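What you see is the complex with one protein chain gone and the rest in place.
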Amino acid sequence: MSELLIRNGFVFDPLQGIKGDRMDIGIKGGKIVETSALNNPKTIDAAGMTVMAGGVDIHSHVVGPKVNVGRLFRPEDKLFKSPHKRCSRMEMGSSVPSTFKTGYDYARMGYVFVNEAAMPPLHSPHVHEEIRDTPIIDNAAMPVFGNNWFTLEYLKNNEIENNAAYTAWLLRATRGFGIKVVNPGGSEAWGWGLNCLHIHDPVPYFDITPAEIVKGLIETNERLGLPHSVHLHCNNLGNPGNYTDTLDSLRLAEGYTPKNDFGREQVMHVTHLQFHAYGGDSWKNVESRTKEIMDYVNAHDNITVDMGQVTLDETTTMTADGPFEYHLRAGNNLKWANVDVELETAAGVVPYIYSPKIKASTVQWAVGLELALLAKDPMRIFLTTDHPNAGPFTRYPQVIAWLMSRAARDETMKTFKWLDRTIDATSIDSIDRELTLYEIAQMTRAGPARALGVSNMYGGLAPGMDADIAVYALNPGDMPSDPAGIEKAFSRCAWLVKDGVVTVRDGEVVSEPAKRTVWVDVKVPENAQVQRDIYEHFLRHYSVKLDNYSLFEEHLHNSRVIEVDTT
Amino acid sequence: MANRITLNMITQRSIEEGVAMEKGKTTPEYFEACSIIEMHDDDVKALGLVPNQLVRVTSECGSVIVKTVRGRQSLYPGLAFIPQGVWANQVVPPRTQATGEPQYSGFPVTVEPVNSERRKSALELVQGAVGMWRGDQ
Amino acid sequence: MPKKVENVGCPYCGVCCDDLVVTVSDDGKKILEVENACAIGNQIFHHATGGERIRLPRLRQPDGTYKDISYEEAVDYAAKVLYNAKKPLIYGFGSTNCEGMAAAAKVAEKAGAVLDNCASICHGSSFLAIFDNGYPSCTLGETKNRADVIVYWGANPAHAHPRHMSRYSIFPRGFFTGKGHKSRKIIVIDPRHTDTAQMADIYLQVKQGHDYELFDAFRAVVRGHEIPDQVAGIKREQIVEVAEILKKARFGTIFYGMGLCHSDGRNHNVDIAISLTRDLNDFTKWTIMAMRGHYNITGPGAVWSWQYGYPYCLDLTKRDIAHMNPGETSSVDLAMRDEVDAFFNVGTDAGAHFPIDAVKHLRKHPWITVDPNINMASEISDLHIPVGIVGVEVPGIVYRMDNVPIQYRKVIDPPEGVISDEELFERIHQRLCELEAEETAKEGAKAAPEGVRAGSEP
Partner (left out) sequence: MKTVTLTLTNPSELLLEGQNITPDNFAGKKTAEIAALDVWEGKQKSPLGKYFTIAGDGGATAAETKIVLLGDCTRVKRIGQQMTAGEIVIEGNADMYIGGWMKGGKVHVKGNVDSFCGIGMEGGELIVDGKAGCHLGSSPRGEWRGMKGGLIRVAGSVGSDTATFINGGTIIIGGAADIHVSTHGEGGTVVIKGDAKGRVGGQMVKGDIYVYGTIENPLPGFKMVGEVEQEVDGEIALFAHHIGDLGERHPVSKGKTVYANLYTRL
């Protein structure tokens, strides 16, 4: 059994409360062990470097149909942009990288677990095919429920038990990880070209509101005791003035407490909060409302959030929020792909350019950073760019630099065309806070792992956990004076050990250990009603046969199942 | 009555072609499904033809002998149709307007009756074109 | 007892019917009956066990005949052709599962080949249009459950997709469309009064090659502008009437086919159809869909997009960066411009379906066919490698015309000894790695890559 010893690094492990102590980490058989358990380990000298658990991304669009539309319909995203450097497979793409490049780039940054944020259930075989072709990183994928006809019908009648049985069935059918909700009700309304902008807007035909959907799904989630909570993309994304809708959505979690065996402490994860924290009533007078939002989040510990940080790049937006993408293409007139998925969801894809020359973009940039900088508990706010919506995940190191350095923020702000107006519309210029390496570790591994309910395997360095360890060439006692140094260190980790295998060395991928598909299997009592509903809908309304819908075992790759028993 | 007319040619799938193709491209079914041309009655009359007569179809890049049939799916005068497949592809121009797609639909052909010639088999046409035809065995 | 296999996917067209019931003989060797399939699908299953199948690779001999060889010899031959060519072309994949396509891509990447699929001569134009203008689409169940207006433009499903109209568009009763056909308006636009046009409430006989002008007229009318008395052979009044129907639909889908992709303007006909669909969404809900031909021709577009970012026409010769530009890297253009020096025909029949001039150009160089059956390509090849029939003898994922993945089953075993596309390509890949290693060894240390290359090949 291969043994490794990572020696003398400055270790940051928020799950154990370790704050930069010089420690050794032992690895044996793919797991972290007490160093005393090692016999004859190979040694990695991490002296003068930062040691953290492998990164965990709670919300990223990396595999599946809409990601692939983004790849397919943007050949210009590859032209003269892809690196002339390869691992065992070619690496292509910029804002929407190929599966191979996705795996390699995450690994180079020291990440080991990426949660695909939206899986249309009907397309789950596609998602799993892409997972197979995404090297190194472990993947989970969340099926979307917020516009699913079964869910809408059960929750309209307040049939939580039936909805729970259906949810358990769908998680198993798709080998999914948790309950994703995107623009609840709004994407179903989009089936008729409509939307639900506010949480009390009725969903056409189904006679239910987004608020009822979200509450019903929280109840379902806690009845099942899933590792992760409801993962919500709120209504009215991306529109000036939407912060009140966001507050309304956040309040839906009031009165609910988490029930699970996985250490999860929230009942609702609200994703890419940056897109939901705007005041004003148009892009002319848009302003930051992060204070109101973060005051609420800080005061309610049954909620976690992630940033959705705008990185000021040309990128490709993609979301199951179909009506939003339609709205976006009317603004920039660029190509628009849309895929409405029968009985389940929708999706849209539009290229987008966030530019330092455009006020809307620079305000969005400030809003994202403010959220993190105003957060009291970095264990409840996570670093994301809603890849690739607000920017590609490859820009996380830049985001870290912005969070850790006022100078880095100032330098970027110097490039803004509408700097004064951006400062007027936001509070970014008044914030001096600089996050620490410990807080970064909270936001990028410990926090997301705990929120996902996988902190017994990922996100920390306690013995018994997966030996996923990133070593960065950063000395906490002697941090680079130029913030570009921080960015560089997080872009290419000095070492990544994945499952006990040295995977990245000096920023280059040197091996490709087998990756895993993480999913949740829930045992629920037999439910004849739900079985019959499923049979009926497949007989009459789906365009595929029920027996061909559930993922065949042969299309699930390197399964890592998390079992939950509610019976 | 003209002894040759110029028509606008298109080629597309027909269900007979589809069935026969799956049976095999060397079968009599494929031969009968694909070595045919459909034209508007006016054009058939202009050539003084009766159905089932053979014609030579010539385009900018080649020619082929096919049989005139009265199709179920009507065309307007000036338009001609050969089901997609080996015979059509003897005359389809390979020019692609820089898209990769040959000019399968919408290219000029001349059509003229022939007397003493026969339709060639798929194999004879394809192998013949690349110098591999060794005659019927 | 004969065995019934249910929920079988049909390996014919992009409709991907997955409700077939296939009865297999006691010994599991003969297909006795196929229920629910169209005439063409039926033929595929019966053909699989109905006659003689090729069971071994066949290599062309100096006298022009074929000689049976082992798979091992065939793999070696194929790998060497790929290895020695400066720019081999691997084309086809109309009848392959996604696993096979992924394996073929690995081979193409290793060999520095151009990788292309049948879309190149079929719906490639759609890709070009999608690159330029997007694709507001939906799954077929959406059309079935919601659509009250259906347009078939330059498409003839009655012949090319026999069950399309009954499963998804005209006839089925869906959730919001309980009256089926009665609740829908059908518009067919085609230069021929096709069997599909027989089903139409409104038929527009557009002048061949002038669809673009007609779309432009629709768009102008939808925006409230005047148009000439007649456009592309259609009278103004009729255009205005149809435009009103489109605007007043509750949910509409435009299905389009080769009539747009194969005629003058190619991608632009699709592009402007997409523009019209975008426009109509300002009034109500409209979607558009390409009537993709083969049952898994959507597959390579999906697989290669996630692997490289391009759906077809991938020039992988530079090894570390892929390049795509149909018109240059497309099979027929590569052939006509003499840009390639070896040809792999996989699960298709370029011999029958390419213009004959392109066949002649390709035949100047080695030509290898991978296909379960004898076809025109196999009969002009240097090497023909038989493989199992996907959807009959080999299971796997295929992508329906609406990009929905369908899991196909195996109904019977392939003929003894016959392997799958995936296994064949994995073996060719293995052999290519060996050839590369042999050459590296010959050239000595200087050719060895610096450092440790990730996933170093065995």
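Things worth noting here:
As written, the chains take the letters A, B and C, and residue 1 is the first residue of each chain.
Please note the rule applied: a residue touches a chain if its C-beta (ideal position, glycine included) is under 8 Å from a C-beta of that chain, and two chains touch if they have at least 3 such contacts.
Note that the structure is predicted; figures quoted are calculated from it, not measured.
Listed by label, the shown chains that the missing chain touches in the whole complex are A, B, C.
Contact with the undisplayed chain is limited, among C:Asp271, C:Asp349, C:Glu379 or C:Glu422, to C:Asp271.
Taking the complete complex into account, C:Ala220 is the one of C:Ile202, C:Ala220 or C:Ile245 that touches the chain left out. Within the whole complex, the absent chain has one touching residue among C:Ile121, C:Met165 or C:Val340, and that is C:Val340. Summarising the interface, chain A meets the missing chain with residues 73-77, 79-80, 333-335. Listed for chain B, the residues touching the missing chain in the whole complex are 97-98. Against the chain not shown here, chain C presents residues 85-87, 111-112, 128, 131-132, 210, 212-213, 215-220, 222-223, 225-228, 231, 264-265, 268, 271-272, 275, 279, 317-319, 324-328, 337-341.
To be clear about the criterion, only the chains that are shown with their structure count from here on.
Separating the centre of chain A from that of chain C, both taken as means of CA atoms, is a distance of 34 Å. Taken residue by residue, chain A touches two or more other chains at no position, since every residue touches fewer. In the complex of the two chains, the chain A residues touching chain C come out as 63, 65, 67-69, 71-78, 82-93, 96-100, 104, 122-126, 129-130, 133, 135, 149, 190-193, 205, 326, 329, 334-343, 349-350, 508-512, 540-545, 547-548, 551-552, 554-555. Interface residues of chain C facing chain A in the complex, by the touch rule stated above, are 6-7, 9, 18-19, 98, 102, 106, 109, 127, 130-142, 144-146, 167-168, 173-176, 250-251, 278, 281, 284-285, 287, 301-303, 305-311, 316, 319-322, 324, 395, 397, 399, 403-407, 451-457. For chain B in complex with chain C, the touching residues are 8, 10-15, 18-19, 21-26, 61-62, 72-76, 79, 81, 84-86, 89-90, 92-94, 96-106, 122-123, 125-127, 129-130, 132, 134.
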